[in-house]
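My questions all concern the structure below.
Apart from one protein chain that is not included, each protein chain of the complex appears where it belongs.
We call the chains A and B, going by the order they appear; numbering starts again at 1 in every chain.
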Amino acid sequence: MTSATAAAPPRRRTPGSSARRWTIIRGAIGLLAFFVIAELISRSGIVNEFYFPPTSLVLVRVGELLVTPDFLLQVFATLQAWAVGLSICIIVAVTLGVILGSSRPVYSGSRAIIEFLRPIPSVALIPVAMLVLGNDLEMKVGLVIFSAAWPILFNTIYGMHDVDPIAKLTARSFGRGRLATLLQVSLPSAAPFIFTGIRISGSVALIVVVSAEFFAGASDGLGRWLLEAGSTGNRADLVYAGTIIAGLLGLAINGLLVLVERRFLSWQPALRNTPGGAA
Amino acid sequence: MSADTSVQTSWFGTPRRAPNPRTTARLRRLKDFAIRWGALLGLGVAWEIVALLLRSPFFPPLTKVIDRFVQLWFSGPPEAFFLTEKVGTDLVPSLIRLFGGWGIGVILGIVLGVAIGRNKVFGDFVEPIIHFARAIPPPALLPIFFILLGIGNEMKISLIAFAVLWPVLLNTIDGVRSVETLHLDTARVFEFGRAKVFFSIVLPSASPKIFAGLRVSLAVALIVLVISEMTSSSGIGYNVVIAQRGFRMLDMWAGILVLGILGYILNALLALVESRVTRWHRGSREGVS
Partner (left out) sequence: MTVATKDLLVIEGLGHVYEGRTRHEAIGRLDFTVPEGAFVSIVGPSGCGKTTMLRCLSGLMKPTRGTVLLEGEPVDGVPRDLALVFQDYSRSLFPWRTVAGNIAFVLPRSMEKAERQSRIDEVLDAVGLTGSADKYPWQLSGGMQQRVAIARALAYRPKILLMDEPFASVDAQTRAELEDLMLQVRDQFGMTILFVTHDIDESVYLADQVLVLSKSPSTIVAKLDVDLPRPRDQVATREDSDFVRLRSDIARMIREQSQIRK
């Protein structure tokens, strides 16, 4: 056979996987230790048990809630708003980002606007959204679009700018027109950045949806559930349980996005240098 | 005529003699400035036109909003730089909460981040907890913080600090871990002391990623500030909510304007500090972060 795999680095089997195993073990120990300490603190009476119920109790509640249909409906409502909002964000922001990113003057002009609109904390617009869009799915989705579009937009524009000019030149030299180059070269090249933006937007969208549910007295959702659980005043265990589930939700969402990213970006060889850092 | 050695050819641009760097920089800054403010002006005009066309009570024209804005915040006595009392009762407490929480979160985040980043074993133990805590959306934490800390300033500052901690922490860990081993090996060869390694190699290397984390954390801090104030009795966030409940649209938008301007200024300040501190990085890598 004439083709030898000259450059692929040799697979290190034993040392790598045992190190990974240790990492996981240590992580599990850390998590366990955390729960034990929390349990001890709550049972010892340092903090009033009323305000800091035992971890074991909270975990039991978590289990209970996860099989309660009513609660799950709320979670679903939150997820629904999240998914719809994020999807629209992706479509709008990527399209806009591609257009803005491919034309220098438009890009420069829009940067100023983006830089001004971006720092407005989206939660400040919850009151506006409530008035204009009502109390339900449309309001949540509208808020998500306003707040979660920016990371995707920014990253798309950055990715479009970062496309290697030699790659574009190659396409041109093989007879590809501007549109074909845009779709077949620039877009795939920018994909890693876009996906990072989507990941960031994913968490922002969740925050916005839960905030909206919490503050706008939205008709349903996890935030609304938390609001009610908190306002009764004597079910701290439920509040903690709900919050833990919110955290699990955040993890699940992030995990899902990472999986999707890996599936589409399996060609990414090594470290990626992306703007925005980890969020 | 001597050979023009400063001319370069490539597959792309047309070659030109390397221009005077100072004049181009100045020209570019002028151009940026013009574009930036031109665009904003355009945006303002657009708002005005749309509002006048819509005639919706929820969407007053920009001029009226600015009017109210000035009335609320800037119509005070000249001795106080024209600032009204409201600045003292609302803006200042908000700023105190913001900076207090942000500062605590940042310091904790960087200190812990360095410790975790440098020490793999410690990191292994702690990271699952970090990833979980980070994933909790801040609004979901409000009830817990209510329960534990009430609704006063301590709660708000703690909540902001908690929310700010995670992006800073994660980015610091990432930054510290991605210091080039080549640099560290060089330091070992020259027998640098631990403090020297830290301050002259690790920290500068990690600073671009740390600053990326700081930028995110600022946005988070603003969001959490507003969230935490929505159920309080003073502050900018509170103002916006109260105005909305009372259907005082102009007040509401004026409050949003304050938040927008605040966010913009803070981001600009951070960007300024960042560009000074990481000037070397921009030169060597075309400003990735």
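In this text, a residue touches a chain if its C-beta (ideal position, glycine included) is under 8 Å from a C-beta of that chain, and two chains touch if they have at least 3 such contacts.
Fair warning: this is a prediction, and the values are worked out from it, not measured in the lab.
J.: For a quick check of understanding: of A:I166, A:L183 or A:L256, which residue touches the chain that isn't displayed?
T.: Once the missing chain is taken into account, the touching residue is A:I166.
J.: Which parts of chain A face the unshown chain closely enough to count as touching?
T.: Residues 1-3, 5-8, 164, 166-167, 169-175, 184-185, 188-189, 191, 265, 267, 269 of chain A touch the chain absent from view.
Convention: only the chains that are shown with their structure count from here on.
J.: Just curious, how far off is chain B from chain A if you go by their C-alpha centres, in Å?
T.: 19
J.: Name, in rising order, each residue of chain B that touches chain A in their complex.
T.: Within the complex, chain B touches chain A at residues 11-12, 32, 35-40, 42-43, 58-59, 121, 124-129, 131-144, 146-148, 167, 170-171, 174, 178, 209, 212-213, 215-216, 219, 222-223, 225-227, 230, 237, 240-241, 243-245, 252-253, 255-256, 259-260, 262-264, 266-267, 285, 288-289.
J.: Would you mind writing out the residues of chain A in touch with chain B in their complex?
T.: 22-23, 26-31, 33-34, 47, 51-52, 108-113, 115-128, 130-132, 165-166, 169, 203, 206-207, 210-211, 214-215, 222-223, 226-227, 229-230, 236, 239-240, 242-244, 246-251, 253-254, 271, 273-279
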